[in-house]
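Of the protein chains in this complex, one is absent; all others appear in place.
For reference, chains read A and B in written order, and residue numbers begin at 1 within each chain.
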Amino acid sequence: MAEAAGDAHAGDESTRRDFIFIAAGSAAAVGAAATIWPFINQMNPAADTRALSTTEVDLSAVELGQQIKVMWQGKPVFVRHRTAEEIAAAQRDDFANLKDPQADADRLIQEDGQAGQPEWIVLQASCTHLGCVPTFAEGSAFGGWFCPCHGSDYDTSGRIRRGPAPRNLDIAPYVFTGPTAIRIG
Amino acid sequence: MLRALTAAAAVFVLGAGVAFAAGKAEHPHDHAFSFDSPVGSYDMAAVQRGFQVYQQVCASCHSMDHLSYRHLGEQGGPFAAYMVRSHDTGEMEMVVRRPEHGGTFVDVTENPWVRQIASEQTITAVDPNSGQLTDRPGRISDRFRRPFPNEIAARASNGGAYPVDLSVITSARHGGADYIYALLTGYTGESQGLLYENPYFPGHLIAMPPPLGEGVVPYTDPNTPQTVEQYAADVTHFLQWAADPHMEERKRLGIVVLGFLLVLTALLYFAYKQVWRNESH
Partner (left out) sequence: MSGPSTYEPKTAFTRWLDRRLPIVRLGYDSFVAYPTPRNLNYWWTFGAMLSLCLVVQIITGVVLAMHYVPHIDMAFASVQRIERDVPFGWLIQNMHAVGASMFFLAVYIHMFRGLYYGSYKAPRELLWILGCVIYLLMVATAFLGYTLPWGQMSFWGATVITNLLGALPLIGEPIKNWLMGGFSVDQPTLNRFFSLHYLLPFVIAGVVALHVWALHEAGQNNPAGVDVKSKADTVPFTPHATMKDLFAMGLFLILFATFIFYMPDALGHADNFIPANPLQTPPEIVPEWYLLPFYAILRAIDFNIGPIDSKLGGVLAMFAAIGVLFILPWLDTSRVRSMRYRPIARQFFLIFVVVCIFLGWCGGQNPGNILAKAGPFSATLEWVEGGTVSQAPIQAAGESQWQEAADTAEAAAREQGATMTAVNRTGASTGSLRTVAGGAVQSRVVTAETVDALETAIGAAKVEVGQAAPFFTVERRLPPTFTVTNLSQVLTLYYFLFFLVILPLLGLREKPGRVPDTIAKPVIDGKAQGAS
């Protein structure tokens, strides 16, 4: 819009005008930005989902050499009762050439920082490659888990030994609540 | 003439009596609650006591299916916990009330009070090892324990009447909290068979026996009277919170939004005037 060029107050006028437009525009922009937040945040896990974050597991029925699969946060978790041979194999390989070096004992540490028990290992049952569920022993050259999707091979401590997976199987945060009971999460 | 008048009077009285028995519910009078006004909030001590009344009295018949124990400890809930710095020791400590200022909200999964409340409940659920229905202590993610497994069982145990779910009861009744309070305190003491007279209930006869009595719920706070009126006010307060748990957040955000919109609209008005200042219209 053209302003009258000869107007003595043209300068003041246009400053005032600009101020109002800029103020109104900024306020509207702030309002729009603030309005967007609830619409983004609503897709985050809802309160009921977040509260389902703990799972209690009774281990008394799990025989030596067996493992159970429990659900935690909608995902499977392996709780394995390891045999003496498995424990020995895991500890022996602490110093092997590992892609993601970690000692077996460190992988047993509970959520509260206490040391775990070598017989029990609690792993998130999703391959760190693309999330498939590995199977125990079948096809594994290291006596541990083998992922059928793309051939990632994990040892008896759940460490990645061969294949495309970049990291060891994640440890699920757990604590012993009794001699044969744990709480995950 | 006199005869006609007395006859008319008799008819009127009888008519009124009959109308009372069959007619409309009495309008609940206004009870002053702290959440009434547009800026009103919940009295969390009353909500806590109301929860106690619900647990010890109402919960034996009435479910609250849409609430879980964790709701008690979420932000805006009666048992929400906060970390605050103690005035005496200067140490951080966890408290179960809303601090007047400061304080960090403690996630409900870490809230010992809510864990305690949940674990005191016996929940019947499928045991993951045996696949059988077994009893176990409640968890915070459990829904409020249902007194009856289904409506048929509920009716069978209550002489055919169904104790309604109380999750949203103050929203689901005309008059809201005032109605609930009036109903709980409105029993006349008369009964007809298995029905109890209550002028606030449509039809004036309700299958629910007077649920509250002097001293039936022991309060720990010695300053709170243990009367029917106090119990009724507290449990109503709790039910209002249960139906509208985000009310405080809603009202707070409302002030911000309305304030912002007033400023924005004023700016838009000046901008509009500015645009049109040289145009006749």
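Observations on the structure shown:
The rule we apply is simple: contacts are C-beta pairs under 8 Å (C-beta built on N, C-alpha and C of every residue); 3 or more make two chains touch, one makes a residue touch a chain.
Bear in mind that the values here come from a model prediction, so they are computed numbers and not experimental data.
The residue from A:47, A:105 or A:175 that touches the chain not shown here is A:47. Not every partner is drawn; the one left out touches chain A at residues 28, 38-39, 41-44, 46-49. The set of chain B residues touching the chain not shown comprises 4, 7-8, 10-11, 14-15, 18-19, 22, 38, 65-67, 71, 164-165, 167-168, 171-174, 176, 202, 243, 245-246, 249-251, 253-254, 257-258, 261-262, 264-265, 268-269, 271-272, 275-276, 279-281.
By our rule, only the chains that are shown with their structure count from here on.
Mean C-alpha position of chain A lies 38 Å from that of chain B. On the chain A side of its complex with chain B, the touching residues are 16-17, 20-21, 23-24, 27-28, 30-31, 34, 47-48, 50-54, 56, 58, 61, 70. Residues 68, 70-71, 74, 108-109, 128-129, 139-141, 260-261, 263-264, 267-268, 270-271, 274 of chain B touch chain A in their complex.
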